[in-house]
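Okay, so here's the structure we're looking at.
Up next, chain A:
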Amino acid sequence: MAAGFKTAEPLEYHRSFLKENCRPDGRELSEFRTTTLNIGSISTADGSALVKLGNTTVICGIKAELANPPVEGPGKGYIVPNVDLPPLCSSRFRPGPPGEQAQAASQFIADVIESSEVIQTEDLCIERGKLCWVLYCDLMCLDYDGNLLDACIVALLAALKNTQLPDVTISTETSAPEVNLEKRRGLHIHKHPVATSFCIFDDSVLIVDPTAEEESLATAQLAVVTDEEGRLCSLHKPGGTSLSGEKLQECISRATVRQREIQKLINKVLHSVKTDQ
Partner candidate 1 sequence: MAVMEARCSSSVMLREFACEQNFLSQPDGSASFVHGDTSVYAGVYGPAEVKVSKEIYDRATLEVLIQPKVGLPGVRERSQEQCVRETCEASLLLSLHPRSSLTLILQVLHDDGSLLSCLLNAACMSLMDAGLPMSCLFCGVTCAIDADGQIITDPTAAQEKESRALMTFAIDSKKHNVLMTSTKGSFSVNELQQCIAVSQKASEKLFQFYRDSVRRRYSKTL
Partner candidate 2 sequence: MLSTLKRRVGEVLLPGDEFSYDGDDTISLTEPVRPEKVLCGPGLRRSGDRLLVCKSGVLRHKQPNVFWMDCQQKRYVHAKGETVIGIVTVKSGDVFKVDFGGSEQASLSYLAFEGATKRNRPNVQVGDLVFAQFIVANKDMEPELACIGSSGRANGMGVFGGGGLLFRVSLGLVRRLLSPHSEVRSDLEQLFPCELVIGMNGRLWVRSSSVHQTLVIANLLQSCESMTPLQRRELFTRVQQGAL
């Protein structure tokens, strides 16, 4: 009976749960799914992390390459994020060039990196005007069950913390770069931005960490990104129904709590990785 109800009237089905302040998967309105994190899962990458948020799985690999610094900023490097939503992760994605959602997610990640200053691009410069690092951050969704942005940001942050760049010196005779793969050092992470996504149901009910089904039924979505100082790095609401000031405040408070949880999780996992070695 319940299954039939769910198929025929998905919106009514969700409403009947939300009326009782809970959700079909048993969570409360402001409860996240279990977040699991694995750091350093790809040994061939310079840094990597795998995040599971309920069923949603995102893997992030970071590849560092040497390049010429940009003309407009000779003392800077680049960070190039890319989100890939392959047909593997959900039936809604088709093979071929990236769709709107993947492109919008890539842009969002790039904006967060720039706004939060998680890494200062000046740190990536090796020799001013001559050589710098390019960090290619490839985020691949393996299983899509909603809340892609949160998972991507956690994966990116954990992978950046895991990244070890080899030491590079420029030889004085040939002026060619010499890479010393033995000697590696980590990146300096200035800020720890964490995203928290919300969905608005029926113009009024606010739920956190939506599943794919909840996302498709909701009337609006928004993502709040905060850092450890409680500053907002991004408030991304692409449209949908309007949101009152009090509700927004509620979202921001929830996001600051979430930021602390995630930062703790990342530190714990990093610590356990170190003790294992």
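Everything that follows uses one rule, which is that a contact is a pair of C-beta atoms (placed from the backbone, for glycine too) under 8 Å apart; a residue touches a chain by one contact, two chains touch by 3 or more; residues count from 1.
Candidates were picked such that all candidates are chains of the complex that A comes from, given by their letters.
Quick caveat, the model's predicted, so the values are computed rather than measured.
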| item | value |
| --- | --- |
| Candidate from 1 or 2 that touches chain A, complex-wide | 1 |
| Residues on chain A engaged by candidate 1 in the complex (per definition of touch) | 100, 103-104, 106-108, 110-111, 114-117, 219-220, 222, 227, 230-245, 248-249, 252 |
